[in-house]
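Note that one protein chain is taken out, while the other chains of the complex remain in position.
Think of it as A, B and C in the order they're written, each chain with its own count starting at 1.
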Amino acid sequence: MAIVSIIGGSGYGGGELLRLLLSHPNVEVKQVTSRSHLGEYVYQVHPNLRKRTQLKFSDPAALESVDILFLAQPHGQAQHHIEEYSKLAPKIIDLSADFRLRDASFYEQWYGDKHTAPEWLSKFVYGLPELHRAEMSTANYVSGVGCNATAGNLALVPLVKAGLLDLSSPIFIEIKVGSSEGGVEGNSGSLHAERANVIRTFSAFGHRHTAEVIQEMGVKDVSLTMTAVDLVRGVLATAHAKVKQGAATKDLWKAYRAAATENPFVRVVKEQRGIYRVPEPKILAGSNYADLGFELDESNGHVVSMCAIDNLMKGASGSAVQCMNLMMGWEETMGLEFAGLHPI
Amino acid sequence: MAIVSIIGGSGYGGGELLRLLLSHPNVEVKQVTSRSHLGEYVYQVHPNLRKRTQLKFSDPAALESVDILFLAQPHGQAQHHIEEYSKLAPKIIDLSADFRLRDASFYEQWYGDKHTAPEWLSKFVYGLPELHRAEMSTANYVSGVGCNATAGNLALVPLVKAGLLDLSSPIFIEIKVGSSEGGVEGNSGSLHAERANVIRTFSAFGHRHTAEVIQEMGVKDVSLTMTAVDLVRGVLATAHAKVKQGAATKDLWKAYRAAATENPFVRVVKEQRGIYRVPEPKILAGSNYADLGFELDESNGHVVSMCAIDNLMKGASGSAVQCMNLMMGWEETMGLEFAGLHPI
Amino acid sequence: MAIVSIIGGSGYGGGELLRLLLSHPNVEVKQVTSRSHLGEYVYQVHPNLRKRTQLKFSDPAALESVDILFLAQPHGQAQHHIEEYSKLAPKIIDLSADFRLRDASFYEQWYGDKHTAPEWLSKFVYGLPELHRAEMSTANYVSGVGCNATAGNLALVPLVKAGLLDLSSPIFIEIKVGSSEGGVEGNSGSLHAERANVIRTFSAFGHRHTAEVIQEMGVKDVSLTMTAVDLVRGVLATAHAKVKQGAATKDLWKAYRAAATENPFVRVVKEQRGIYRVPEPKILAGSNYADLGFELDESNGHVVSMCAIDNLMKGASGSAVQCMNLMMGWEETMGLEFAGLHPI
Partner (left out) sequence: MAIVSIIGGSGYGGGELLRLLLSHPNVEVKQVTSRSHLGEYVYQVHPNLRKRTQLKFSDPAALESVDILFLAQPHGQAQHHIEEYSKLAPKIIDLSADFRLRDASFYEQWYGDKHTAPEWLSKFVYGLPELHRAEMSTANYVSGVGCNATAGNLALVPLVKAGLLDLSSPIFIEIKVGSSEGGVEGNSGSLHAERANVIRTFSAFGHRHTAEVIQEMGVKDVSLTMTAVDLVRGVLATAHAKVKQGAATKDLWKAYRAAATENPFVRVVKEQRGIYRVPEPKILAGSNYADLGFELDESNGHVVSMCAIDNLMKGASGSAVQCMNLMMGWEETMGLEFAGLHPI
């Protein structure tokens, strides 16, 4: 039994993490901090946790030592406190963007500010088990993942691993996202009357998560185009790329099937009939699966590769718990068994 | 370990039941039948079950003996086959409407047709543990519950049990429902373009589930008014009634708290601040909770009592699994631990 | 051609009013004020008006004289400035709640504060043409209407006018509303991730619009229960009441048909087949219609009367334009011809 705490538990990522940790068989949650909701029952903010815990939000200044510390604060905060946090726990998993990039200048290029703890960047493993499973078994520090980056990376990874991608052609990743990505603060455009019914391409290119795709996939000419749609949870990445000359549908099948075999939370969805023939985030709410699919136009090498995830699960807290399992030597799927719902 | 089968597994209730049974620690699923999807993998119809089971839909004519048989067929079928089903399993849980009412003439009054197996009506226990927990420990046959009836019954039950209701006043129960209630067949009004954005009062009174409220609550002058809203899963019942003279808010608090104490899946939601102050089905998708709340106008005795549930869980398959647990002497909450999601 | 200005044009009611006035054949819009968006093009706030007007939001302190002044400010402001506004225009239409109630103490009872211009209350006509058409032809000051009150009033008015209602029984009006009712400010619960998928009974009774139903319908024992659903525009009121002994369905048909005959924007929806058998706000977005329907249980006199409207049209700005037409002696339907969309 490991004792864990969460710094920043009133946001959506922190709440989802808390839900997972409260029902994890090997974990006991000690503290969950929140300045804005200090002293309130966590179930008053996360109403799904009513009757599941009597925890109240505690003061981040009064943190006690634990086995594992989860950081779920807004971006830009963890790097200022990582030294003190490292004294509270031997293992840290940070869901924010602060330690996802390995290179300080690359961080500055995408985030605009100088990183304040560059010496820590090399100590962190990028928190996507599908890419760094082996390293995690010995890691003490694991970063979070960008939800959009995760959808993009997992859409590409079977092609990249199998060497099927034509790296001389640009890669366009169209990403459609639900509103929970915007967090509990939101902006004027997050108001239901303004956000409902949207198909809103809010970022044509330049989204920060692009950096994680460049770093992890080793691709250069890649862009993420972000479109908000009317959904709360869920991301679908649709990547347009070219495969190397001669690559055929059967080669891609092999690459995708391998990904599903190696990774307990990866599934390939490519059906000829029924309603659900392609990956869809709709059925993934609460589940840690990443559903992958593809179509290849053999006449010109145009591949459309899709990845659907729940942005709060595989795209954030679910992957964080999966990382914890690997860091602790536990079963990788422990506490992440929920299958998702149909219909929903 | 009990061996179970499901007759009628391609509908929404059957699919939800299968999801729950596949992850239930004490159960092994043997067969799931479907005539229309015979031979298909169950995950082709219920895509959330991909990588969870390799079961295929089997022929209802080829059913084998099991410990528990679940019937999840459309209404009006189980009564024709109950004799043969009873030879296949010592315990039967029927999710349909066929054995919910104890009186054959009452059935005929509400369903229009003569019941074809009236002698079986007295053998079944009504399948809501919150009302019949004790009987279930020795029952072999348990019926399903109407989802709308369940929301109505649980909205009223604290008041009824505490004797607070003025039975001389009419009770109006306004029920708002999501589209999954309509089932996989639907009708022309179920098409997304016609069903999205609706507030559609499709039944002012006379809904069949009214019969279950009359039978279980012992009230006479009660009506259910049904309104479809834009949501897939979820029911909210808002009951308007009068309390007996002198009944005060503190008396109601006592009655509702007692319900939450006695029943592991009942919660009282009545907060003074925060976003989630009243029961809402939104956060209950996939969970077996029934969230209850109330407001009393002490000046005139008008009470508004609310109950929110997931129609496919507490309103159907979740309650069925809870009944199974009680019939088998297992922990009542076993396999029903999912907390629900926030946000969603 | 009348010259008009709008005070408070950046909110939803003000924007809808502006849209209607810009395309009204007898009107020229001179100024639209907004403090928070001063100097911006109105189409930057109301994007549907792009290419329709080059108006910019102007300073409320720099208002010029006009023929008709529309007040579309938040509640509680118009009463402080009504004297000065009355010097700017001979005719004023106020969309806020400030001059809807005729009695200052009744206002205080429902709004909590003393009215600061009680002498003006008797000068205003309540702004629902279906109730006060004749008075409007000579009125200089017309109030707005509460959107929920309008749905409630129009649900009841055929029964009240025909003397069919049993006034000794309580009237319960269940009202379901879209998110545009919350206005451009909203609250933490208005965030899309929290407001999507809701069925949220946010007010069991005591809603301020109740006062308008009491005043206009002459009923005493009436309550409004408010439930938010996932929709942007639209209100459905479902009123539960008792009719007088002996009243039959044919009597109600006569009363409802009379309402539709007398009022160009009232329709009766009570079909035996098809998808749209009852009043639904879904198809009313942008239209000024109020769709009425009913069901009567002749066995016990329980009547369910429904009214669907677009809260921003018939429930606010559409009725205000209709009032203007009547005050100016123009065709009542002028500028309000949009039929609504199907599907939507």
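As a working rule, contacts are C-beta pairs under 8 Å (C-beta built on N, C-alpha and C of every residue); 3 or more make two chains touch, one makes a residue touch a chain.
None of the values given here were measured: they were computed from a predicted structure.
*Asks:* Would you mind spotting which of A:His24, A:Lys282 or A:Lys314 touches the chain that isn't drawn?
*Replies:* Counting the whole complex, the residue in contact with the absent chain is A:Lys282.
*Asks:* In the full complex, which of B:Tyr12, B:Phe57, B:Phe70 or B:Phe172 touches the chain missing from this view?
*Replies:* Of the listed residues, the one touching the omitted chain is B:Tyr12.
*Asks:* Which listed residue (C:Pro47, C:Gly112, C:Gly246 or C:Gly329) would be found touching the missing chain in the intact complex?
*Replies:* C:Pro47
*Asks:* For review purposes, identify every residue of subunit B that touches the missing chain, sorted by number.
*Replies:* 12, 178-180, 182, 184, 186, 188, 190-193, 195-197, 230, 232
*Asks:* By the contact criterion defined above, which parts of subunit C meet the unshown chain? Give residue numbers in ascending order.
*Replies:* Listed in rising order, the touching residues are 12, 15-16, 19, 22-23, 40, 44-52, 180, 232-233, 260, 267, 269, 271, 273-276, 280, 283, 285-287, 289, 291, 337-344.
*Asks:* Residue by residue, what part of subunit A touches the chain that was omitted?
*Replies:* Output for subunit A: 170, 172, 174, 176, 188-189, 193-194, 197-202, 204-205, 221, 223, 225, 227, 229-231, 234, 236, 238, 240, 275, 277-282, 295, 297, 300, 302, 304, 306, 308, 343-344.
Convention: only the chains that are shown with their structure count from here on.
*Asks:* If you average the CA atoms of subunit B and of subunit C, how many Å lie between those two points?
*Replies:* 38
*Asks:* How many Å are there between the centre of subunit A and the centre of subunit B, using C-alpha atoms for each centre?
*Replies:* Computed from C-alpha means, the inter-chain centre distance equals 35 Å.
*Asks:* Would you pick out the residues of subunit B that each touch at least 2 other chains?
*Replies:* Those would be 275, 280, 343-344.
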